[in-house]
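One protein chain omitted, others in place.
For reference, chains read A and B in written order, and residue numbers begin at 1 within each chain.
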Amino acid sequence: MSTIVEPVTCSFCGCVCDDLSAEVDNSRIVRVRGACSSGLGMFTGYDPAPRKPTVDGQEVTWEEAVAEAAAILKGAHSPLIYGLSSTASEAQRKAVELADRIGAVIDSTSSVCHGPSGLAMQAVGEPTCTLGEIRDRADLIVFWGCNPDASHLRHFARFSLTPKGALTTNGRQDRTVYVVDVRPTGTTKRADHFLQVDVGSDFEVLTTLRLLVRGKEPDVESVGGIPVADLAELAQRLKSCRFGVAFMGMGLTMTAARQLNVAELFTLVSELNQYTRFSVMPMRGHGNVAGADQVLSWTTGYPFAVSFARGYPQFSPGEFSAVDMLVRQATDAALIIASDPGAHFPRAAAQYLSEIPTIVLDHAESVTASHAQVVFPTAVYGVDASGTAYRMDNIPIPLHKVIETERVTDEDVLQRIIEAVQ
Amino acid sequence: MLGIIGGRIYDPQNGRDGEIGDIWVRDGRVVTAQEIDRERAQIIDATGMVIMPGGVDIHSHIVGAKVNSGRKLRPEDHRGHERARVGNLRSGVEGTVPTTHVTGYLYSEMGYTTVMEAATAPLVARHTHEELEDMPNLDKGVFITMGNNHFIMECIRDQQYERARDYVAWLLGASKGYAIKIVNPGGVENWKWGRNVGELDDEVIGYEGVTPRQIVQTLARINDDLGLPHVPHIHGINLGKSTSARTTVETIAALEGRRAHFCHLQFLSYGAGKGGVHRSEAAQVAEAVNAHPNVTVDIGQVIFGSTTTMTSDGPLQFSLHQTTGNKWVNDDVESESGGGIVPIAYKAANPINATMWLAGLELFLLIDDPWRVFLTTDHPNGGPFTRYPQVIRLLMDRGYREEMFAGINARARKGALLPELEREYSLRDIAIITRAGPARVLGLRNKGHLGVGAAADIAVYRDLADREAMFARPAYVFKGGELVARDGKVVAELPGRTLYVAPAYDKSIEAEVDEYFKRAYTLSLASYSVLGESVRGAERVECGARS
Partner (left out) sequence: MGERFTLITGRTRKQAIGLHKGKASPEYREATSYVEMSPDDMQRLGLVDGALVQVHSVAGSARLTARTGTVPSGLVFVPMGTEINALIPAETGGTGMPPFKGLEVDVSRDDGGGETL
């Protein structure tokens, strides 16, 4: 006998869609309504069968696993805690508490995603808004170096392209859409204007836009492969729209100047507010990476790449960020929470991670877990555990328990490890 | 069981003005001596010391989305102000945007035990409550911003008062808030169009006939009808502008006798001066406050030094960015609010900053009734709350005031009122403006005093001639009868409580709100409301009809 459970919230990506429903039969999710193809797998691809924790591949009791994890962390000179972006804020808070108590370095996937956007915000500020403001008011949308068609599948329909809002009553028609990218994508197909930029040339293009917005005329024909005439037209639109927004992504954070690219965009957006209202929004990738930034900021003052080694928080991206800690071999034990750096990190970093004692908290057998000493199979927040996630615009949204399983949560496991290390 | 004996007790609510006496504590409350078994009680000898209720901060930006953006924005404010972990206590950072645990510790170290978070948009209330769970040693409440709320403005436009009233009642419970907060009514909405308001009768764009005056009057009436423990808490229009004193006085008049609290009044007490430098109009504003017993205020005193401005006043924050050139965060919140953050530095040598400093002190010294004027710096806007002891010294010690006055910009000194103001606050006055008075207008019956039944939130200070040193380093601080600080250093961490109200309302509003959500927001009502959820440490405070 199946029942409908709602509301159901998906936290796969930064959209954190909270309008789903699930059909549950005998503690199994048989169908989910409303999820996109990327989020659906969170519910249907997850096997919540109870699994025991393992140490060196052998099943052990929870007490034994916790004791082993505590021993590894206490015995380390320089433990690293990493991941966090796919777990709830309640668990993130526990992770920071643990890092504080053992003097660990703690970092989230921000450092390989929107860390540069955070650095840009620290340098020049960030004029932003919540997604409802965009849906209701924005008549000019710019997607810069991002591809929501592939990464945030319901973004166009819920927020940025087609929905009808208070002042955008005609939906798509009321919006002018620009995309700046290095190649055509599913997103560029939806745009009114596609400006194809040369890889690594975003900074020059952004600076040129700032000049054009100020009424200056560059003495070149094109910048970064884009005709200046096209940029001049964009600049005019940027200044004269009613309410504009620039969504930005990895095209800016991962290329060439990284945080300097982002800072140039943030500065442009700041300056546009002298003429009209304009906001910028980083397209946060993972469902609760915004939460990781928030939790780390309120407990340490800094959003990622934090070290407690001296007994107080220190912030140093490039030094305490996980890739750097690993490739420099500056850490000798790792606790990986709801993340798979073994699969996603540059090989040299992943390789070193597989060589040091590692503890993993994850719902499935990740690549990282396959090289780990201690593995805790935990629940998925939003499926068989409830908790809080922060949407890409920083709105906190509850994740609900849809099915009852025997899985423990990341929060539970971390609490037990905290008790065991003291 | 605890006895604090032989100290000079300042408990203005109960008429004690420095008389030597004892305070007895049992099970977290103040009790009579008869209820104590002296053999088993811990006795603190407070001979030569001053005993006061724990401090009550009526307005401070300490938690939530805006504050946390401020933390993320300012690594440069944190560096060099770190606090190392000690025993079981957490590490973190101090400075003008301290981390949550450290905020609790810093307040303990000053003898404060209750703090009100000054402004949270209900859409992000859940975030505020999460941070409050990570803030020990304090009882707290959250003020919920409503002055630019679309549902309320629609009700005003459509002249549907009861609908607005039921919505506000629902909203307070849904956000587990403590009070109605109004920030630049109408102006924050207009900022979403790149504009602002300048007069009480300016129209809010998109809301025909809705004005700041109506927003204030409606919410003040709702506050009374719901019997909320606090009064509407108002950050008025024109903050920072030379028209502010005039419109502050007009806003007071617009209340037509209804009770309200005006926050960080200093920032709203300016007139036009020469050469673009504002003048302090503290005299004019103080006169209006004195003449209207329905009004309470907190000052928002400026402290010379670097700090971080952060308010829900979006257009104000943009103009601060324009005038200072400093980095700027803005956050427009759908259907209800906005805000921004800009770092700032107040310099004694700067004529405008010096005038602001003067305006705050003048207000303190010209408002007659200490029960209606409270000590704040609008942390961190005027300066960090850790500088409250400096303000206390300025109020109590005219010589110190004169010394500081001599060091401020010469132009600002010329013709300033401050040198003529001889008044010095007494310890009793300080106990009122930092404890008894705020507790009373907040409707916190068990706080701010040491009568039998009061919460055992107690601060014991050494009676030092340097009043700043005295109040910066209490000898003992108790929260609910437990020692949390000793000699100005935190020694224990206890969970505090989050006080909230959930006034009754006509249930039919719920279906309307559900419909409204579908068009006004981008998340579901179920995600928005914390109504049915348990917030750790939350405690409901009853509403009652106004007497």
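Points worth noting:
The working rule: a residue touches a chain if its C-beta (ideal position, glycine included) is under 8 Å from a C-beta of that chain, and two chains touch if they have at least 3 such contacts.
The structure displayed is predicted, hence computed values, not measured ones.
In the full assembly, the chain not pictured is in contact with A, by the touch criterion defined above. Of A:L153, A:V180 or A:A309, it is A:L153 that touches the chain left out of the display.
Touching the missing chain, out of A:P7, A:P53, A:G165 or A:G251, is residue A:G251.
The chain that is not drawn here is touched, among residues A:G171, A:G200, A:P218 or A:G311, by A:G200. Residue in contact with the omitted chain (choice from A:P7, A:P53, A:G83 or A:P116): A:P116. Even with one chain removed from view, chain A keeps its contact list with that chain: residues 12, 37-38, 40-42, 44-46, 107, 111-112, 115-116, 119, 147, 150-151, 153, 182-185, 196, 199-200, 250-251, 253-256, 258-259, 285, 304-305, 317-319, 321-324, 326-327, 340, 343-350, 364-367.
We adopt the following convention: only the chains that are shown with their structure count from here on.
We define each chain's centre as the mean of its Cα atoms; on that basis chain A and chain B are separated by 34 Å.
Interface residues of chain B facing chain A in the complex, by the touch rule stated above, are 63, 65, 68, 71-75, 78-79, 82-85, 90-93, 97-101, 123-124, 126-127, 130-131, 134, 191-194, 318, 321-322, 327-335, 341-342, 519-524, 526-527, 533. Interface residues of chain A facing chain B in the complex, by the touch rule stated above, are 7, 9, 18-19, 89, 93, 97, 100-101, 118, 121-133, 135-137, 158-159, 166, 242-243, 270, 273-274, 276-277, 279, 293-294, 297-303, 308, 310-315, 388, 390-391, 394-398.
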